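Every protein chain except one is present and positioned as in the full complex.
Letters A and B name the chains as they come in the text, with residue numbers starting at 1 for each one.
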Amino acid sequence: MSSTTVAPPRWALKAEGLGRIYGVQGPESLDGTGPDFGTAVSPATGAVVAAWDIGFEVEPGEALGIIGESGSGKSTVMRCIAGDETATAGRIALRGVGHGAVNIRELDPPARRKLRLDQIAVVYQDPAAGLNLDVTAGGNIADPLTAAGWRSYQRIRDRAADLLRRVEVPLSRMDDLARTFSGGMRQRVQIARALANEPPVLLLDEPTTGLDASVAAGVLDLLRTLLEETGVAAVVVSHDFGVIDMLTRRVVVMRHGRIVESGLTDQLLEDPQHPYSQQLVAAARG
Amino acid sequence: MTAQLTTELAGPPPSPGIFDELSKREIRRAMLSGIAIPGYQVPFGSREMPVARGWGSGGLQATLSLVGEDSRLKVIDQGEDAGVNASNLRRLVAAHAGCTEETDTRSADIIQSRHRIPEQPLRDGQVLVLQVPGAEPLAGIVRDMDEQRRMHAEADYSKMWVRLYEDIVHNGLITEAAGYPVLVEGRYIMTPSPIPRWDVPKMNDSEAITVLSAGREKRIFAVPPHTRVVPLTFDDRPFEVERTPGAACRLCGSQDTYIVQEPGPDGTFSAWVCSDTDFCRRRRTGDAPAAPAAGGTAQGGTA
Partner (left out) sequence: MTSPQHTAPPPAPPAGVPAGSVLSVRALRKDFTLHTIDGRVVDALNGVDLDVAPGEHVALAGTSGAGKSTLLRCVYRTYLSGGGAIWFRTSGGHLVDVATLSDAEIVGLRGREFGYVSQFLRPQPRRSVLDIVSSAGVARGMAREAARDAAAAALRQVDIAERLWDMHATVLSGGQKQRVNIAAGTIAPPRLLLLDEPVSALDPANRAAVLDLIARLEETGTAVLSVFHDLDAIERLATRVVVLGRGRVVATGRPGDILRDPNLPLEVAR
């Protein structure tokens, strides 16, 4: 580190020129792909341009939505930020890592995984992806806590109980295996686990998709409250305008691996500009 | 010149039968790597031995690589010098290397053991070779061996901690008995081979070198002298060794040694005896420090 101090940026997460290509890298794979061509598959090389030139900033206490249909690349973007996948181009920076001066895309895999301890947490659509179903609810929360160095059984219990209370899981179920929980309850446990080490960045990948409507509503309410209370910077990936409308103030629309429009969430719903956004909104309005 | 060098490298002419000098050299290299990185599992090319894998073949290879004509070798099985397996291994090595058979822990240079560490504190210059049936402490936690290696490489041990947490949740305490997981020098989690909890603290800051060798899994790891070996437990759940209040060895009366129940004539288990037969003999002949007024006694399973 140099002796000059770098002022921390306002944002907690920033993506710039983020790209993920499966297959031949390089400009020849980009031609003929994107929303203007109606495909993410390069006619020249057959490479899949799952995401390209993706950029946004998210500030603490703010939630940004990424909306698009399946195959639009929104989940790819999320996985690249989470480190579940490695982006092939661009820059991802976190305020919590070198005051945002580090491109975490270029960190080696162990360093990247360490970020998942206390910098980035993810809530997956499928609770089985974020939880060990053969471990108790409390044990699933103990995992990130022990990884962060917690070594007191009682303090771990207390912290897990606190978190379960916050996500409205009855404490009587703390010592039940996650496998015995309903879908909505599993999702709540996954959220509690994600918040365990108070990460500054939280990624939510279709957090309520697959849940019954009434259950999904409860989880959404919980997420909204948590996003407001924790000051976390959140990215919400969803195909559902209802979810995006409820949780976010700003949104980007993705199609065929590119951002076609970005704006305020209410503006995007009331005055969408891009033909595809208008289509999406019209479909959502039924 | 080259021929001479090769001869020198090869060392003394191979003893007939069991183990060639180059193989011993490879094992010694693995042991040195293990000593350099305490607790790290070093792969080695495990050879076929005249004992079946799982019957001390790993320990035998380590011992054969260390032993010399002037060595004094002690081999115990569950603390007993006279066990069939222990006697056979001791005779086998003595015949191969021309070393002296020994039962007194104090006089032994090399002690090969299955599932025990002697009661007599080990001293500088001694090597304890432990036979290891399962080298991987993470085996019961993740199945994928690449993932196990990654977890060791990154000291990513939260899943092990979760297992201990779950154990307390379900059973009120950590039930892990033999092979209690330990953290070596603050870095690697290691299984100390299936020794009882009673023996685990003996590994910490020991004067002797401990070599752990798994023939079947082809891995060697080691604890050099004066290394921190800490059983994994939560700060508010102190590590406890086995104890049966009031029980004592029926032969020497010790209450401060690891004792096991022996079967009576009717097949039921009743009387307690020391697991370490050498130490028990010394207690009986007054050749060992007397038992302190202990509040409890170590209690093991049945021998």
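Note that a residue touches a chain if its C-beta (ideal position, glycine included) is under 8 Å from a C-beta of that chain, and two chains touch if they have at least 3 such contacts.
What you see is a predicted model; the values in this text were computed from it and never measured.
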Chains in view touching the one left out: A
Touch with the omitted chain, as defined above, among A:39, A:132, A:152 or A:273: A:273
Among A:69, A:106, A:158 or A:221, residue touching the chain not depicted: A:221
Residues from chain A at the interface with the omitted partner, ascending: 57, 59, 62, 217, 221, 224, 228, 246, 249-250, 259-264, 266-267, 270-271, 273-275, 278-279, 282
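What we mean here is this: only the chains that are shown with their structure count from here on.
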Mean-CA-position distance for chain B and chain A (Å): 48
Residue ranges of chain A touching chain B (in the complex, touch as defined): 110, 113-114, 132, 135-136, 138-140, 142-144, 146-147, 151-156, 175
Chain B to chain A touching residues, read off their complex: 153-154, 156-159, 161-162, 165-166, 168-170, 234-237
